[in-house]
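A protein chain is absent from this complex, but the other protein chains hold their places.
Labels for the chains are A, B and C, by order of writing; each one numbers its residues from 1.
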Amino acid sequence: MAPPFTPYTFIQCPCSDSSTFNRRSPPSTPTTHHFHSDNDDNDDDDDEHPFDPRAPRSNYSLFPLEYLLYCEDCHQIRCPRCVAEEIVTYYCPSCLFEVPSSNLKSEGNRCTRSCFQCPVCIGPLSVTSLESHPDPNLIPAPDNTSAAPHGGPYILICSHCAWSSTEVGIQFDKPNSIHAQLAKLRNGGNPRMTAKERKERRKDLAQSLGSSYSAASGSGYPSHFADELDLDLDLETQFSNLKLFYQSQLANANPGGGASGGSASGSGGAFGDLGFTSPTSLSRILNIYTSTSSQDKKAKSRIGTMREALDRDEGLKIANLDESEAIAKLHAEDHAGTVSTSQLLNQTPQLHLGEPHLHGRSRFASELRPIPYLLRTKRSKRCPICRHIISKPEAKVLTTRFRIRLVAGSYIPSITIRPLSLPNASTPDPSALRPSKPAQFVLTFKNPIFEPVKITLATPALTPGRFPSKVTVLCPQFDIDANTDVWDEALKDGDKRRKKGESMDSATGGNNGGQHQHQPAAGKIWERGRNWVSIVVEVVPASLRKPMPVVLKEDEDLLEIPMFVRIEWETDAMGDEVGAVLGKDRDLPKLKRELAYWCVLGLGRVSDQ
Amino acid sequence: MAAATTSSSKRHSILPPAQSGPKPPVQFSSSITIADSAILIGTHPITISTESVIHPRARLDSLGGRITIGRRCIVHERSTVGAVGTEGGSRSKREEQPNGVTLGDYVTVEVNASIETGDTVVGEGTHVGVGSKIGGGAVVGKHCTLTPYTVVAAGETIPDYTVIYSNGLRRQDRRGVAELRNKGQARQIEVLKRMIPSNPSKFQ
Amino acid sequence: MSSSASMLTGSAVHRSVANIRSPPAGGGGGGASSSQSSGPSTPMRPITSTFASPSSLRAEEETILIEFGTRKLLVGFAGDAAPRGAIWFGPEQQRRVGDFRAWQSDYHPDWRNAASGDQWGKDYELWRSDVRDLDLGLVGDKIERALRDAFTKYLLIDSRPRRVACVIPSGLSIPLLSVTLDSLFGRFQSPTVSLLSPPVSLAVGAGVRSALVINLGWAETVVTAVYEFREVQCNRSIRGGRMLTEQTHRFLAKHLPQNQKKPETEDHENSQEYVLSFEECEEITMRLAWCKAHPSSATTKPAEGLSTVEEHDESEERRASPETEQPGLATIPLKSTSPPVTLELPYDLLTEPCENTFFDSRHSPASFDDHELPLHLLVYRCLLQLPVDVRSMCMSRIIFAGGCANVLGLQGRIFDELSQILRERGWDPVTGKGLDKKREDLEQMKQKARARLASGGTTGPTSTTQPGAGEQDGVWHDAANVKPEVDPIEEQLKKRGDPTSQEQGELRAVESIGAWSGASIISHLKIAAVATVDRDLWQQQGAAGASKPGEVDSKMQQRQSLGAGGFMRGAGTGHNSWTLGTWGAY
């Protein structure tokens, strides 16, 4: 199922386990009634159990190192979930034009130039003249070769799946500002009236028909002209009609005028006592009859302020339940003519605002609309606690520089994993672990910071899950030298052993002679370099078929070790505020720093012999 | 900036020798363009018709049967026409003159594409995308478009004007641009004629 | 007041812009110009301060509207006509960050192993109403990630706190509700969250104050009677989208070549082990499932006294045509089977899943439990349990909503089935004995009704002489006549000389712009929500702090509600009581 396996490391952001951000963590064992009990058993669920990388929730709290940032002031890891983001720039990912945020308000979240995606295959669409053909792949349909020789008309075509806007009957007069043109075009090419146009049209119609119009529209008999109007009453128009209607209702509810505060209070009541109703009680209704209690006086007066929409201008639309045409079409078009789920997903409701009867849905390929590119953003990130900026890109769309970029990778050690293959022992495919056959891996910790760090590792003896494998970290505690400049590596190499003697006496054994000859041993470091140390982890994979063969869930054959990493180091008080506060006395005391987190080591897949 | 290799500027390319095989009998139209680094091997005849272009390192293999290439086809580098199929879709083994692969006119076989042998037919104007694979005995219709890395199973039949996209999805090409595409192909061939030093004699 | 004030300052920043665009919400006349000026694809939205400012207060002017469904979230800005984007829940959404395996061409999700028992398709749901085996924390994580995606991808907003309005299923249990609120308050720091119920939003979205909302949802179908913007009655049936998809699977499995030989008694066995992936079944359902027209509707046409039948008669003939003339074959390509196959089935067969799911005509009406009533019975029962005048209002304001409303012909079918029942039984819960006696009474009522009718009372255009219709007319006009005396609202409206709505007593379906859009109007106009929860209160007290709806005294409740209008700051000071509205009642 998976390609040749490459070991990996995921880190759990500390923000996720404890309920940070004064978030009452949700009850983990459900009860419909008593809540406090929920919180209790929830807490121990969060804290006391060892971290299980395979628990579904873990997928939400684990990140590769690259995704993590670091707050220098809080000395804490920050993950995408716990940083506070601010948008620096909006731009279109296709034309790479920057979009001012004011346009965003008025024109929405998509590119309003000519950047579209294919509704069929999501590939990019390009504007092509029906006459000249810039690219053999992109030759448009010559269905009207008699068109103007100079350029137009223009169409959108997909260079991947060969979809062309002619398939939904759409052509353009100009090669530019397609978005604006498309807004005025309905599939099939009929003009699509703007809200205003529609309004006026209905007005005259209503006048010409006089009062009978509204009556008819209100009644159950949709008369002929009503039908024809219905065709035009698309979602957007109905929405704006409704909104206007309610606004007017609110307005004459309180003659004070349209002051938002006033209308809010006036209208607030209109729905205000909804809070009292429980769906099943009819008492409310009865109360209306015998208007006794105080709230019903209020209710009367307030509810009185709203009436019901009566005609199309007010947003009332009689549903047309007759879908026989659609059904006939379905039979004609068959599976191929219908829209797939993924295509439907990309057709967001907005695209169909103007399409009557679709009401946001689309079913047939002929109803697909080209998809304007969603805008993209550049965002800066802050520490949620101290509000310091921890990442800030430059605003210009085309520059890739960052003003600030505090990535966790330059503060916490990186962990790389490789299967340990002793020169004599020939392991055919180290990534394939055999059940109950011990395998050894070399973990290399690389220290990015300029102080030496002390690392303490802890792993459960058995991995959690249905198939517990044995895990032994041969050297759970060690120091790593500082990340000094390269050129004095040589000197350091000399005094390294002396310096780290006390805790590393065993490690010396690990270093004399060619490292690859010696066997891994408990308490021994495997290898060490300027700012890195590698140790050995031994695992005994569990058998996937005990007691009996079972259906494996996805990745259950994956051997993942949860590992708790604690890093301790010392910095001098100067240079960061927090330190200055603590160590006021002048003799620059060394400050102890500590960072601890869970991480997950993916070692390999256990073969199901 | 420096030229890739100072010395190789005399030899205008670095072309390591390609593995060779039996030299097949060929029938070339006088107007074809075939790079001398193209690879033609096999025992059955290879026919290339008017104005077709065979790019360097393109591989025509007639071991499985005769290779017929229509007019104004373009066979790009690294592509294989007549590859010996993994699934033995060759239904005409018994015949002494079996058909390996037949390309109609205006067929384009893109880079790294491979068309397996065994009476495989690719219709006129069809575009076989980069890295695509057409199984032996498959019949691809006219003016089809196989997007990159499309796989057509052995023995499968693809109707005319089919577009195979997004890893196997299919739809009809309603642009009706067949002849325009062919025109474009002709233009491209004019240019390639000038660029690719043709050396038919090497194979005759 | 505070919010409207900050709103002014907000728009004062770019006064010029404010003029062309939406006014401070609630402003009466301004709305007109704005709705005109706003282009087709650019619905209007309250003006907000520039994004560039780091001030966290400014961002609140913009209310985010979220509709929670079992399968997806609809997310957008209050005041827009449609949501900005929809986030569907699925297994891919539950992967670790940076896990892109799904995009490798050699990756094939082994749904077979994942889909054991009712796990099939479970990954595609946010929650299940049965919370016993539900990891609520996981639900919270799903919600959070979905919202984060939506905000980044569709709303293009940053993580400054914003006011949020939620459309949340009325029946949602408190644990699920509180998980939702936890995410909104905890992870997104929203100052206030207002809760709206779908039926009311749908009613508002249809421009009516009372309605019978038939929500053909995923987990279940909910029929809710809304009267004067209140949910007064609510019936549920598990016959929804999930069941439909299951039925589709059963149907397809039955027709797979390998299963052809076996006898017809497959249904049990099929429901156990799945031979098709959930995606595929859902896809087929969405693309090809349709619903036959009501069998009798074509024949009984002449006898019908129902006004709305008109639309339907000709529809019947037309609807009948495609099946009768050419029983076309549907080609159904299936990939998740091994090996892939392409089924060719007559279209008529494709109605089978729909039939079994929603109508289940195979069994007698008596044989159903309450939670699994076929839809037409469900709707009928709901109406039956309503008081007469409420019923007469609701039945002529039927709103279809929910994903399954897209199944071609389903709405019409339910409607016809319903009218059929009425034709046969009227509003008589009892069937069989004593019916004749009843008849007479109704007959007399009908006479009276006529009399009043003649005197120019309010009436729908149908007063036919068919006995069948007579029954209903009797009941309805009776209701219609009681009404004016008892309904203060109508009175008041009359006093104000407003035209009152005359539509009642006849089956009629109205089109709603949908729950999300309806809610968008509600919260954009600052009409108060069903309940508004303040962040501090919630985080101090949690759901336990909420009073039962009735216990809140009206004044306090009023101010609470107005929180949505901007008074929350003042009101949200600790010890006063607040409510979760209808949700608290569960």
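In this text, contacts are C-beta pairs under 8 Å (C-beta built on N, C-alpha and C of every residue); 3 or more make two chains touch, one makes a residue touch a chain.
Rule of thumb we're sticking to: contacts and distances are computed from a predicted model.
Engineer: The hidden chain: which UniProt name fits, "Dynactin subunit 5", "Trafficking protein particle complex subunit", "Ribosomal RNA-processing protein 40" or "Centromere protein I"?
Structural biologist: Of the names offered in "Dynactin subunit 5", "Trafficking protein particle complex subunit", "Ribosomal RNA-processing protein 40" or "Centromere protein I", the one UniProt assigns to the missing chain is "Dynactin subunit 5".
Engineer: For the chain that is not shown, enumerate the shown chains it touches in the whole assembly.
Structural biologist: Per the touch rule above, the missing chain touches A, B, C.
Engineer: Which is it among C:Gln104, C:Ser361 or C:Gln540 that touches the chain not included here?
Structural biologist: C:Gln104
Engineer: If I consider the whole complex, including the chain that's not displayed, which of A:Cys95, A:Ala332, A:Ala395 or A:Ala596 touches that chain?
Structural biologist: Looking across A:Cys95, A:Ala332, A:Ala395 or A:Ala596, the contact with the absent chain belongs to A:Cys95.
Engineer: For a quick check of understanding: of A:Arg81, A:Arg110 or A:His160, which residue touches the chain that isn't displayed?
Structural biologist: Considering the complete complex, A:His160 is the one touching the chain left out.
Engineer: In the full complex, which bits of chain C touch the chain not displayed? Write them out.
Structural biologist: That gives, for chain C, the contact residues 98, 100, 103-106.
Engineer: Which chain A residues would touch the chain omitted from the figure, given the whole complex?
Structural biologist: Touch with the absent chain occurs at residues 64-69, 80, 91, 93-96, 118, 121-124, 126, 132-138, 158-161, 376, 381, 391, 397-398, 400, 402, 405, 407-409, 416, 444, 446, 529, 532, 534.
Engineer: For review purposes, identify every residue of chain B that touches the missing chain, sorted by number.
Structural biologist: Chain B touches the chain not shown through residues 1-9, 11-16, 37, 56-57, 77-78, 111-112, 129-131, 147-149, 165-167, 184, 187-188, 190-191, 194-196.
Quick note on the criterion: only the chains that are shown with their structure count from here on.
Engineer: Mind checking the centre-to-centre distance between chain A and chain C? Centres are C-alpha means, answer in whole Å.
Structural biologist: Here the centre of chain C sits 26 Å away from the centre of chain A.
Engineer: Per the centroid of Cα atoms for each chain, what is the distance between chain B and chain C, given in Å?
Structural biologist: Inter-chain centre distance comes to 57 Å.
Engineer: Residues touching two or more other chains, restricted to chain A: which are they?
Structural biologist: 336, in rising order.
Engineer: Could you list, by residue number, the parts of chain A that touch chain B in their complex?
Structural biologist: Checking each residue of chain A against chain B gives 120-121, 133, 136, 139-143, 157, 160-164, 166-167, 336.
Engineer: Given the complex with chain A, which residues does chain B contribute to the contact?
Structural biologist: Touching chain A from chain B are residues 145, 147, 163, 165-166, 169, 171, 173-177, 180-181, 184-185, 188.
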